[in-house]
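Here the structure comes first, spelled out in structure tokens, and everything after it is commentary.
In this view, the complex is presented without one of its protein chains, the others remaining in place.
Labels run A, B and C following the written order; every chain starts at residue 1.
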Amino acid sequence: MATRANSVPHRTVIEVDPFIPADQQKGIHNRWHPDIPAFATVKPGEVFTVQCVDWTGAQIGNNDCSDDIKNVDLSKIHNLSGPVAIEGAEPGDCLVVDILDVRPFDKMPWGYTGIFELENGGGLFAREFNSRAAKAIWDFKGVYATSRHVPGVKFAGVSHPGLIGTAPSAELLATWNKREGELIAAHQNSVPPVAFPPEPKGAYVGQDISEEVMEKVAREGARTVPPREHGGNCDIKNLSKGSRCYFPVYVKGANLSVGDLHFSQGDGEISFCGAIEMAGIITFSCSIIKNGVEKFAMKQPMFLPSPVDPMYSAKLIFEGISVDVHGDGKQYNMDATVAFKQATLNAISYLMKLGYTREQAYLLLSAAPVESHVGAVVDSPNACVTMALPLGIFEFDILPKDDGLTRRDFGQCAIRSDGVL
Amino acid sequence: MATRANSVPHRTVIEVDPFIPADQQKGIHNRWHPDIPAFATVKPGEVFTVQCVDWTGAQIGNNDCSDDIKNVDLSKIHNLSGPVAIEGAEPGDCLVVDILDVRPFDKMPWGYTGIFELENGGGLFAREFNSRAAKAIWDFKGVYATSRHVPGVKFAGVSHPGLIGTAPSAELLATWNKREGELIAAHQNSVPPVAFPPEPKGAYVGQDISEEVMEKVAREGARTVPPREHGGNCDIKNLSKGSRCYFPVYVKGANLSVGDLHFSQGDGEISFCGAIEMAGIITFSCSIIKNGVEKFAMKQPMFLPSPVDPMYSAKLIFEGISVDVHGDGKQYNMDATVAFKQATLNAISYLMKLGYTREQAYLLLSAAPVESHVGAVVDSPNACVTMALPLGIFEFDILPKDDGLTRRDFGQCAIRSDGVL
Amino acid sequence: MATRANSVPHRTVIEVDPFIPADQQKGIHNRWHPDIPAFATVKPGEVFTVQCVDWTGAQIGNNDCSDDIKNVDLSKIHNLSGPVAIEGAEPGDCLVVDILDVRPFDKMPWGYTGIFELENGGGLFAREFNSRAAKAIWDFKGVYATSRHVPGVKFAGVSHPGLIGTAPSAELLATWNKREGELIAAHQNSVPPVAFPPEPKGAYVGQDISEEVMEKVAREGARTVPPREHGGNCDIKNLSKGSRCYFPVYVKGANLSVGDLHFSQGDGEISFCGAIEMAGIITFSCSIIKNGVEKFAMKQPMFLPSPVDPMYSAKLIFEGISVDVHGDGKQYNMDATVAFKQATLNAISYLMKLGYTREQAYLLLSAAPVESHVGAVVDSPNACVTMALPLGIFEFDILPKDDGLTRRDFGQCAIRSDGVL
Partner (left out) sequence: MATRANSVPHRTVIEVDPFIPADQQKGIHNRWHPDIPAFATVKPGEVFTVQCVDWTGAQIGNNDCSDDIKNVDLSKIHNLSGPVAIEGAEPGDCLVVDILDVRPFDKMPWGYTGIFELENGGGLFAREFNSRAAKAIWDFKGVYATSRHVPGVKFAGVSHPGLIGTAPSAELLATWNKREGELIAAHQNSVPPVAFPPEPKGAYVGQDISEEVMEKVAREGARTVPPREHGGNCDIKNLSKGSRCYFPVYVKGANLSVGDLHFSQGDGEISFCGAIEMAGIITFSCSIIKNGVEKFAMKQPMFLPSPVDPMYSAKLIFEGISVDVHGDGKQYNMDATVAFKQATLNAISYLMKLGYTREQAYLLLSAAPVESHVGAVVDSPNACVTMALPLGIFEFDILPKDDGLTRRDFGQCAIRSDGVL
């Protein structure tokens, strides 16, 4: 018969508490550095779980005010669980990572999406909107999320780690710091900043390491914000539960770290804190392909998407071109970022016709499984990018009608206690 | 019983011959201008067909040499069928266009994909590859295409018009010419050029119009290369047969023009002549939503994709970031175009490991239904963009294996008669 | 340049006229018999087209009266185009048939769905409904069909041959006639009949064959109604354009015949003349796997579905069990046919709440891409079968609402001139 004895749960290699500040917990770190030692070691083929705090480390609460977003301390992010060494992995190998599951803690069935202040975090439209802090709390109901702050929608999560990667070698780290330093130097005083240099303040490694190593990590460690050659903060929504990912290995053991779990996210993750951010549990199994970097000509990760990603086949799709039609009408030169922004602004305008506030629309496009395709990037001078709203996530019909669109009252999302938008 | 009398075929409003140069045929034009009169008029709800030459107007042949690509006369493109007026359409309305079918002529069951010369047409990697003319001929076999120049693949077409749009008003045309002119002025001597100003040489309107109007169209008419607010050369692969599109109307009658039919195309249409270019027949039905531009806050077209787009759910996906990792390693600032290029180059490298030449890989990614998503454009300084290869289009297994990839011999695509690559 | 000389259309091996009675045309036959000689021969790998009349051979008209359905002569069906021999095929081989395209004639952009009389053709609910002739005419608009007789729906076609198969050997034919004869003997006087024995009246072979052979074919030839080991009238909607089918070969050349083209059909094809019946053109390419019957343990055809089948992912699904809950409440023993009927009757009841007549609902479920899955057939005594209505084919929201369903007025389908239902 079924017994506890013949039922062996998967090993949890890192355990955290989502309600305790991240910098008081073991197995968490928030910088990339080759000298951060492995916190745990697993065997190829072993199924194991890793627990993660939310990316801010419990800074954001389940309430109806965005002051916590306004005041978030970004020197402390992202809080990653790891590193986990995989036995036998060596530089030049390809680390095959099966993301077997990603789910919230049962004890914390909610997450959040935030719009950051222009001066503290930014976001895709930080300057266009002169962004002030805003927030939506999402309730997890099994595979679905809904929000009291963005009524009228319900969607299945494409749950995934926003951030996952292998540890860089010293050489790779130096490359990152050099090239990003040059960009920063070329864009002094940019608000928000164009990139983030190493920052000792807030740096954290939840392990017993020497002061010397800790100081080195703090001084040199790459910030976790951008995606890079090793993966990192890719924020690719389809790197979801059920996907198989291939990473280049740069250090012995590969030293995989993961965090920034998302219950859901739209292509682009536009508001920066744009996914449905959550704490939770991720289940992995890893294997190694020797010398895979050369075998597969890998300069960056590649992956196989999951067969269980939500299927919303009917969509309303907005086009965007690399002309700032929502602003001063300026012509850009084959700029897919501008085109993406225009497509997204077209979608926001449409959502506002339906009754959503600009902030709700911004949060919704960040968090829901919207899809953005690169249409064409060769038709000079205009890149063409699309943004697709899945019809099935709305609890009402959003299609264009002869009589126009019915404007509903959806209230407003969580905003600052001083009411500033 | 079934009789010819009770069987009424759809009306063909523009008839062309795909084997005759476009500038000898009626109902074709190759510039955007409000003064080009409607060539035909249809009623709302009427199902009608429009025949189209290929975008070059029969300049390219079904053979094994790319000299025709090398010498293509681009002053004569794109050859559009139209304009077709829709009764009752007025400026400010939304024109609803059902693209009911797109198919090749039975008498011409083939198409082509071209890589243009750096100095004549360019393409996404024209400078990186110092491009020389190359070509693949694709044979149409019902819903599928195969090519003797890119063996080992077979895929179903996402057939669509690369170019479709309503006629601009005089004001809109002036806006286009002004903003693009400024861009050109700022990038003198760029090779390939960043944009194309009005060009009297090669301008053509296949109607009986006064010399004065023709001269005005030739002098002011916008070139057809870029997508713009009215649609135009969007090259969105999912604007395919079965889709419903919404266009802003700028002139009385809307004056819809269409051309550049594609049997298939990948996201990005990377080699510029990158789709499977074909001559063929498109079937439409149109209706009008009065004052739709205001009702739907339209600044650009939007659309509903088709339920019959090919379903290739299993994919190998490559990531790209806005660092030129395939070149000098330069760090760009949240540039989705750079990220798209890197993802694509990663895919090309992988295809070359499988045995394809660089040119074959370039052509394949242009023509096959590859998908590119914007991952995230907020993680400073790196945009993250993905490029997905559908596994089902290959006649062999392309997945990463422990032993690496088997390199096959696929020969080479059509190249120049002088052998220069 | 593109020329007629370098553009070779696919060869048409059988040409027909959809407006001429089938028994006046060459290359058509309506019985299965090994002695019917090949009408045309193709090479493996060759792409070729076959033209087909509708299954009745032009007996049904595009009008608003079902008298032609009432009086249809079923001794003359199905009219098949063929046989086509494939060079090199021998008994025991597996014939690989790529169904590359299926489409209507441009000159006949319409089809029909019929409900037959109880006494002339029957159908799934012939006895339950005491069926009288009814009809819906469908207009083809590119990939879509709509009907003036079933308003409120529009759907993309899963176009396919209802009937396709290889010629039987003499032994196989004898097996068919024996086993079906026994069934008929056991169900004398059944209305409609349980099966159809060979019937000289109406038998037709559109070739120059000896009177002796013709007489033998007429006397022994198997009727075309049921699917059998060789394929035949499978009426599987997903054997559609883009699919690859594997058939056992029983005679030299395989002798493939095809007909009963359907623009669309639902799982079950419930009204018997239940698909959208059309005349049209089918494009093929064939190859041979030597000794494939043994290699693949084939007792019947198998196939790979098409990547371009329509994608309607959102559905309302009705359950049915093997109890006649719509009739006398009788308990059947694990009978999936009964369960299928109950699920379908549940769907019909629901459609009638929306305002469709019973006849319209019957026709709609026959013709639209509804899907029926076998849920479970082991939970004694009840089989469980489902019937799924795709939401996306309706032009209004059909989902259950708190206030119930809005009953619309959809008129009625085409009925008999005497008004009898």
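We take it that a residue touches a chain if its C-beta (ideal position, glycine included) is under 8 Å from a C-beta of that chain, and two chains touch if they have at least 3 such contacts.
These numbers were taken from a predicted model, which means no experiment stands behind them.
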Discussion item. Tell me which of C:Thr41, C:Ser75, C:Ser169 or C:Asn238 is the one touching the absent chain.
Written reply: C:Asn238
Worksheet item: Taking the full complex into account, what residues of chain C touch the chain not shown?
Response: 94, 96, 122-124, 175, 179-180, 182-183, 187, 192-196, 225-229, 231, 233-238, 246, 267-272, 274, 289-292, 295-305, 307, 313-321, 323, 325-326, 329-337, 339-340, 342-343, 346, 349-350, 352-353, 371-386, 388, 399-402, 404-405
Worksheet, complete the sentence: Across the whole complex, the chain not displayed is touched by chain B residues 311-314, 392, 397
Item to complete: Would you write out the residues of chain A that touch the absent chain, in ascending order?
Response: 1-4, 6-10, 18-19, 21, 47, 54, 58-63, 68, 98-101, 106-110, 141-144, 156, 241-242, 279, 283, 285, 306-312, 392
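By definition in this document, only the chains that are shown with their structure count from here on.
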Worksheet, complete the sentence: Chains sharing the largest count of C-beta contacts are A-B
Fill in: Distance from chain C to chain A - Cα centre to Cα centre, in angstrom
50
Practice prompt. Determine the centre-to-centre distance between chain A and chain B, using the mean Cα coordinates as centres, and give it in whole Å.
Written response: 33
Fill in: Centroid spacing, where centroids are CA-atom means, of chain B and chain C in whole angstrom
38
Worksheet item: What positions in chain C touch 2 or more of the other chains?
Response: 311-312, 392
